[in-house]
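Everything on this sheet refers to the single structure shown next.
Complex shown without one protein chain; remaining protein chains in place.
This part shows chain A:
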Amino acid sequence: MTTLFTILFDGVAYGMLLFVLACGLAVTLGLMNFVNLAHGAFAMAGGYICAVLVNNQGWPFFSALPLAFVSAAAIGVALERTLYRHLYTRSHLDQVLFTIGLTFMSVAAVDYIMGSSRIFIKLPAALEGQFDFFGVGIGRYRLMIIVICGLLTVALQLILAKTRFGSRLRAAVDDPRAASGLGINVPQVFAFTFAFGCGLAGLGGALSAEILGLDPYFPLKFMIYFLIVVTVGGSSSITGPFLASLLLGIGDVAGKYYVPKMGPFVIYTIMIVILIWRPNGLFGRAAAR
């Protein structure tokens, strides 16, 4: 019985991690209708920046995390202003080709600068190991992930649903022309949203180094997971990807524990079943566009 809870706990932590990594993609894909396959590259950038700060510059882990967010967001803004915005009106195929190219360039660049071997971020001792909670093994690091990601999710949902910026963003997405007619600076809103999504990815990258491993192939290896989260969750809100991440995280961990022979397929089986049942994802708007 306690094992069940440990598995559940690990699954939730894994799912939360997937969510932080992928929700930026859900935002750009769902809200801005832009296919950004280079999303993982921002996650990788955040991870490597955090690693360099902690391992080489001696920063404490917790001050390096916000910086991973900020610098990934800054890179996001720079690229959005110089490259991405020219592609907003182009076809999805152009966007895919452009961003996949960007992904390969990021892989090669990081390989050249940082080397191809896997790197780790030195964690403070307080985050290592497990403690017992009524017989359930709780990993400290995973607990921290759940806390950080849980807070982020609540904050995101509030920003989107309750704030002025959230309503501007939704207006800009639904009808950019009418929105700019009402005095909303649409490009600015998009740039900000894009940067925020990249920042989240950067944070996710820094958090995931410990669990998923960080190497130059990160963007390619995990692209498929991000896309699964977004397709299963539907891209019209962030609740969808959130629930999808949890479902996939728990499904993946439990599947690997209980049926290790089938382990890697569980996540895909869940995806196929859900997509047959709801082709637009769990919370997809049916044929919105």
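By definition in this document, a contact is a pair of C-beta atoms (placed from the backbone, for glycine too) under 8 Å apart; a residue touches a chain by one contact, two chains touch by 3 or more; residues count from 1.
Going forward, contacts and distances are computed from a predicted model.
Only one of "ABC transporter substrate-binding protein", "Carbon-monoxide dehydrogenase small subunit", "NADH-quinone oxidoreductase subunit H" or "Imidazolonepropionase" fits the UniProt record of the hidden chain, and that name is "ABC transporter substrate-binding protein". The missing chain, though absent from the display, is touched by one residue of A:L37, A:L212 or A:V232; that residue is A:L212. Set against the missing chain, the residues A:V77, A:A191, A:L227 or A:A254 yield one that touches it, A:A254. By the touch definition given at the top, chain A reaches the unshown chain through residues 3, 6-7, 10, 14, 108, 111, 115-120, 122, 128-130, 137, 139, 141, 210-213, 215, 217, 221-222, 225, 252-257, 260-261, 263-264.
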